[in-house]
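Here you go, one structure.
The complex is shown incomplete by one protein chain, all other protein chains being positioned as in the whole.
Now for subunit A:
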Amino acid sequence: MSDLLSDEVPQDDSMEDVMTPSELISKLEEAWQNEKFSPELLQNKSEVVECVMEQLTHMESNLLRVKKGDAKASIHRMEIDRIRFVLSSYLRSRLQKIEKFFPHVLEREKSRGEGDPSLLSPEEFAFAKEYYANTETYLKAVALKRMPPNLQTLNMLKAVPEPYLDSFVFLRVKERQENILVEPESDDQRDYVVDLEEGSQHLMRYRTIAPLVSTGAVQLI
């Protein structure tokens, strides 16, 4: 990262560890790739999003102070644009999945336990609820209310398909894992179990490694 960021960087109090700007951007890029390649919506990373937004504002204001025509300015501008692209792409990925699986996403959020981390940020939750209400109101107004009495509601959870968790994903292992169950015991074979070595890359069913994505043990690529 350039000297644009090396001057006093605002640190967000809500973050547990103090991160350098480049660590923050790495975290953003990891979250972005995971979200892009995962078939289901992943846990929200709103602290990362907030910090990156702050970072961008800081970089933009620094850029205003740089002499016009200075060659550094265009490189800094490019850096800002790149980060903004990754952030926008990350948020778009999430919105698309929220819209695609809206009843299931809302159901998961409603039924999570007290201490469990939330899937959606408060703003995403509001957006998801509005999308649900908007769509339901629309279907009722344009067709459902004109149908026979016993057919005037639609079970959204049944009508909207769920994410396909058995799709295959590429991943890189960050922390060594042992005894990952790939295929359970069947008539033809015993339990098919593998060890995942650090740094190795694999192509597997998402369902098998889903928990490892949330802990950060693997990175989807």
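Definition applied: a residue touches a chain if its C-beta (ideal position, glycine included) is under 8 Å from a C-beta of that chain, and two chains touch if they have at least 3 such contacts; residues count from 1.
Heads up, the rule we're going with is that contacts and distances are computed from a predicted model.
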Absent chain [UniProt protein name; select from "DNA replication complex GINS protein PSF1", "2-oxoisovalerate dehydrogenase subunit beta, mitochondrial", "Sodium/potassium-transporting ATPase subunit alpha" or "Small ribosomal subunit protein mS31"]: "DNA replication complex GINS protein PSF1"
From A:82, A:112 or A:176, residue that would touch the chain that is not displayed: A:82
Residue touching the undisplayed chain, where the options are A:23, A:130, A:162 or A:191: A:130
Touch list for subunit A against the chain that is not drawn: 49-50, 53-54, 56-57, 68, 74, 77-78, 81-82, 84-85, 87-89, 91-92, 95, 99, 123-124, 126-127, 130-131, 134-135, 137-139, 141-144, 146-148, 151, 154, 159
